[in-house]
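Left out: one protein chain. Kept in place: all the others.
Naming follows writing order (A and B), and every chain is counted from residue 1.
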Amino acid sequence: MKLGAFCAVTLALGCAAIALPSGAAQPLVLTPPVQANYMLNCMGCHLADGSGAAGKVPSVRDSLVILSRSSAGRRYLVQVPGASQSPLSDLELAQLLSWMVRNLSAQTVPADFTDFTAAEVAGYRRFPLIDVRDTRARLLQAAAGSFLP
Amino acid sequence: MNRTRRAGARVALALMASIWGARGWAQLPTDPPAVEQLPSKPTPHWVWVNDTSFFAYPDGRAFLVDGDSGKMLGMLSTGFSFTGILVPKAGGVIYSPEIYFSRGTRGTRTDVVTIYDAARLEPLGEIEIPPKRASILPMAGAQALTDDERFLLIYNFTPAQSVTVVDTRSRKFVGEIETAGCALVYPTGPRSFFSICGDGALLVTTLTDAGTLASHVRTAAVIDVLKDPVTEKGVRRGDTWLFASFEGVLHPLRATASGVEAGPTWPLFTQQELAQHWRTGGLNHLAMHGGSGRLYSIVHQGGPETREELGEEVWVYDVASRKRAQTITMRNKVGSIQVSQDSHPLLFACAMENNRLDIYDATSGKYLRTVEPLGQTPALLVTP
Partner (left out) sequence: MPSSIDALVERLARNMAQRVSRRSFIGGVGALLFGSAGVPLLPVARGESPTAARPDAAADPGDPQTCEYWRHCAIDGFLCGCCGGSGHSCPPGTEHSAVTWVGTCHNPGDGRDYIVSYNDCCGKSACGRCLCSRHEDDKPLYVPFRSNDYNWCPGSKVGIAYHCTVARIVGVAK
C-alpha cells in the first residue's frame, strides 16, 4: 500500500544515503538546508508530508496553496507563530515557505505562484498573530467562498 | 490528628481506670475504627510534595508533610501525568487538575479538576475540562489561580497551545483561551496572567469578570531565546515574577496596570563563579521568601548541558541588593526547593531521583530532618 511503500523507500533510501557499508565510497548527500529547516522547525508537528494530526495540528497540504494566493493569506503564513517565532532569518523563512508550498501541497501549485521574498516576510513578521485559529478559519472560508460561481 | 477523638479516648480510659481501681488493667481497650482528619487550618510549616510518579505515570500523588514534626499527614491520589495541586489561601478546599484513562493507560481520556475537602482530603466533586492538559513535569506554571483565587488556569498542549479557565465559584468550566505560540500561566492579578512566547515575548491575557477572554496583548521580546533563555521555573514576589536564565541571569518581570514590564536583569553568578562553571541546577530550582526578599537558588558546577542536573548547594540572594547573602550546603543532592512564607521559614528540598524530603532552617541554613521514604519522584513543593 502506498504508505508502506513510501516507508520502504524512505527507510531504504535513508540507509543507503547514510549507512555506508564498510569499504564502499559513497557520495555524501546532505539534506538541503531549506528541507533541514523544515525538519528542525516544522516537521515535528506538521509531519514529513505536512498532514499534521487531526484535531491537534492543522494539515498544510491543502491550505498552503489556498492561502498563498492572497496577500492576507500569505501574511497569515508568515505570522502564524510557528513561522514568525522560528529562529530562521527572513530570507530563510521566505525560502522555507516557498518550498513548503511547492512540495507539501496536495493540489497543483498555480503557475502564477510567486515565491515569498525576504522583504515580504520581514514586512509581515513584525506583527505576530495572536488570534490564529479564527484567522485561519476566516481566510479559508473566504477562499472557499471565492470559488463559488 | 483529631484532637477531639483523642480527648474522647482519654476520658474513656480514665473512666475505665477509675472503675478497675486497685486491681489495675486486665487488658487493653478495643480500638474503634477511626479515620483521621486534618485541622481546618494548615500550619505555616506544612508542605505538599507533588509526586508525578514518573515510573508509574497513571498514579500521581501529593503527600502532605508537617515540616516541624517530619510526619506525613496524608496524601491525595491525583491521576495521570500529575503536575501539581493548588491550595487556595482561603482554605477549605484543594484543587487538583487530574487526568484519567478509562483503561488506566489507554481508552477514553477524561480531564477533570477534582475539588478536595482540605481537612478530610476527600473529593467533594469534580469539574470536567477539555482533555488537553499539557503532559509535563510538575511546575508552578502548569496550573495557577488568579490572584483572587476565583479562576483556575490550566496550560494545555496537544501540541496546540491554549489555557483552560475554570470558575471555582460556580465550579464550572468557563472556556478555553487560545495562546498560540506561548506557554504556561503566570498570574499577575485577579483577572490577568501572562504566558511566555517562543520568540521571547510575553502574551498578557486579561479575563472578563466572568472569566472569558477580554484582551490579548503581546509585549516586545523580553527574553533572548536563542542566546540565553530563562527556565520556566519563575518565582513570584508581590507584583514581580523572577526568572533565571540558563546562564544565571535574573529577569524580573513586573505586572503593571497596562501589562508586564521587564526590569533590569542582574547576574546570580560573578564572572569568577561563571569561569568556575557555577550554574543553576535542578527542576523547580528557585524559591522566594516574600517577607525577607530572600531568593533561594539550587546551584552546581557543570557545562551548559547540565542545567537540569541536581545541585549540592543552595545559594541565597537578597533581591534588594542583588547580592549573594548565604550558602546553604545540602546534605543530599536536590532538584526542587521551596520555602515557607512565615517569619521563621523552613527550606524544603527534594529530587525526582530520590524519594525523600529534606528540611532545613531557611534562615540559618541548619539541617533539621529528613522524611523518608517519601513518594517515588517528588518534583514540586507547595506550601499552603
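Basically, a residue touches a chain if its C-beta (ideal position, glycine included) is under 8 Å from a C-beta of that chain, and two chains touch if they have at least 3 such contacts.
Note that the coordinates shown come from a computational prediction; the quantities given were computed from them, not determined experimentally.
Contact with the chain not shown here comes from a single listed residue; of B:C197, B:L242 or B:V334, that residue is B:C197. The residue touching the chain not shown here, chosen from B:L76, B:I99 or B:V235, is B:I99.
Mapped onto subunit B, the interface with the missing chain covers residues 54-58, 80-81, 99, 101, 104-106, 109, 132, 134-137, 157-159, 161, 182-184, 195-198, 225, 229-232, 304-308. Across the interface with the omitted chain, subunit A contributes residues 1-14, 16-22, 26-32, 35-36, 39-45, 47-49, 51, 53, 56-57, 82, 85-86, 99, 102-103.
Going forward, only the chains that are shown with their structure count from here on.
If each chain is reduced to the centroid of its CA atoms, subunit A and subunit B end up 39 Å from each other.
Touching subunit B in their complex are the following residues of subunit A: 45, 55-57, 80-82, 84-85, 87, 128-133. Interface of subunit B with subunit A (complex): residues 158-160, 178, 180-182, 197-199, 201, 203, 216, 218, 225-226.
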